[in-house]
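For this depiction, one protein chain was excluded, whereas all remaining protein chains were kept in their positions.
Letters are used for the chains, namely A, B and C, taken in the order the chains are written, and counting of residues starts over at 1 for each.
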């Protein structure tokens, strides 16, 4: 194709996005669009499956059968999200094996929040409440993103996540209405998960490299800082309902702006974790790589079996 | 050597044993004597190190620091016993590797009692009380056995085992003087360990293949049935002190014989376990083989290091 | 039939589901791929769902335990009545599948009969469970074939698992005193009657999977009397951790 032809296609492409039309896998798309989407969707998929680990840590120890079943179902939903996000990504011409390879080699990222340990049962509540809460704020706008398969996946993901978020809040509420010890456990979880949750909304706009292009492609509809503010404004009143305190001495309602002012985020910690040096980065990656490597013979067997069945059919037919 | 010469040596040898002289590794000995001792001493050594496993199972869960330390020390003593018994065995011209190989391949046996699971804390008490109790009865006569290294090892082993036996009894006593629940736990342990302990003294004399020859070589000084009777006579009054009941409806004091009469032993169970089909045979063997295989690189490294250090010394000296 | 007998009969059923579900729960997030991870979690969820129905019923009959969670979390090891099979560890995926399949075939036959129990609650639970259990058996049976036939390595691993777990199959059909009483009362299932069908069906599937039935004539038992393998204590230490550490609270 000539440069002019490409330019032309690009203009048509951008106009379609402008008109809120969905881009589908078979449509022509700029290479950068494809690459950006592979990066973002796979990162999102990786976050789902790495995200299974900190919560999975409490399945065997959940304090009641009802909570155990709900937690299992939640972690299973995350596997499901992973599954449709990988599928959406595969429509862009990349295989799941390649994507896993990128995750395991450290080339692809996943949400840093999952590099923190879950050390008490209240952490399961806090993750649902805060982490899923922040995820929803990040993801709801993506239900209208330009790439069709991603947008459709997000509709389903968001629906389930808001269920998870209510479930997490309910765990916190039960703790906060429980004994002193339980309430302290809830407070402790909020203390530990608050700041990492704020970091989940991404670096400040000044430090964010992908924002402008992403806005154009509707991969982003608000900046990180806007999303963060929205999260805080929504979450602080919920903490009030719970009767526990957000661990930020600078947090206070600003009548003028109609928003909460808040203290400074420890961006050094953020970058340390992103760069692979968080509390659990090694464990998480080891768990994923082990599962994948230990499962190789199983996947091989399934494939060999399918081939054998196929040849049997062919033999019968002929 | 001519047959006559051998006959002559054998007579001198048997006479020495008769006179209670010790046979030492460098002394001439009949091949059968050597083989029998390798078999018995290694079986004994294997029993020590396999015996570490059921008790080791409770180290992390011992109910007090004092009990934890005592249990650790006890299991360590068993490792120590294994060590000197293997060393005694090695003086007969067999390597530890060969002995392990025999254990791991199932060619060599170990005491069947260790194929039962330890499922409550009381089992640790019961093992000390009953299993070490039966072991001592088996082993005390061996302090005077004809093969010097074995006899000397047994002196030390017996001393430590009688300490373990008292410790086990004391665990039982503490439980029996504790809550109802603790006493029930002790009773339950006695119920499960009683019959296997009786089996520890070996098959009935009628079914025992090694007895006669072993008596001559002082590898045995009493028959299995005599030892079993001794164990029962000694243990039943101890159960009375504890206030728990030996699980044998036929057990009763016989004024005439001056011994306890007792019920029939389930020899089918005995042979099932001996043949490798007890509750934990597979687990025990797997644990030993895993430890050995996972430790190969460590042992290799230690040897390579020693060689390197040696060559350094040689290089320096020259 | 006496309340205690019925109570114990229910535990004899439900403890299998609880402990097997617990073992599957350990795996969640660590499966060989997302699809099997999701499917095994589904099975775990079914098992826990059934467990809850059974324990809710048991709690109504118990003088000591008031809720399903009391029944699930507050007993001592010797009071759990599950068979030894379900507590065996997730050594590798072959063991997971073999354990599941060897249980599922039994469970299907069992639940099928339990539908006809005179006890309406048990019958209702069974009627709800039968579809789930039928799916479990299909899933695990398919995987037995896949791994048995798949590659040389998978065949070996699957055979290793069958060899390791076979000794626990017979216990599934052991009739306890409680079973006898329940059968006589028209409430329980006669396990001995399921045995032949079970071993026939398993033999056929193993044959199709090019796997061999171990010749070992010896079987393990004890679970139904609460005499478990050494794995059980560790399962319970985790299961009960929070309830034991923070007693008498609502979660």
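One rule holds for everything that comes next: a residue touches a chain if its C-beta (ideal position, glycine included) is under 8 Å from a C-beta of that chain, and two chains touch if they have at least 3 such contacts.
Computed from a predicted structure; not experimentally measured.
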Report summary line: In the full complex, the chain left out is in contact with A, B, C
Query raised in the report: Quick one: which of B:23, B:53, B:94 or B:242 touches the chain that's been left out?
Result: B:53
Report summary line: Where B:80, B:148, B:203 or B:276 are the choices, the one touching the absent chain is B:80
Report task. Determine which one of B:2, B:179 or B:257 touches the chain that has been left out. Result -> B:179
Query - In subunit C, positions touching the absent partner - result: 76, 233-234, 236-238, 240-241, 244-245
Requested in this report: For the chain that got dropped from the picture, name the residues of subunit A it touches.
Outcome: 54, 57, 61, 117-120, 188, 192, 272, 275, 277, 279-280, 282-283
Report task. Please give every residue of subunit B in contact with the chain that is not shown. Result -> 49, 52-53, 56, 59-69, 72-73, 75-76, 79-80, 82-83, 86, 121, 171, 174-175, 178-179, 181-182, 287, 290-292, 294-305, 308
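As a convention for this text, only the chains that are shown with their structure count from here on.
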Report task. Point out which chain occupies the most central position, where each centre is the mean of Cα atoms. Result -> C
Requested in this report: Starting from the Cα centroid of subunit B, hunt down the chain whose centroid lies farthest away.
Outcome: A
Query raised in the report: Is the C-beta contact count larger for B-C or for A-C?
Result: A-C
Query - subunit A and subunit B, separation of their C-alpha mean positions in angstrom - result: 58
Query raised in the report: Whole-Å distance, subunit A centre to subunit C centre, using C-alpha means?
Result: 35
Report task. Pull out every residue in subunit C that's touching 2 or more other chains. Result -> none
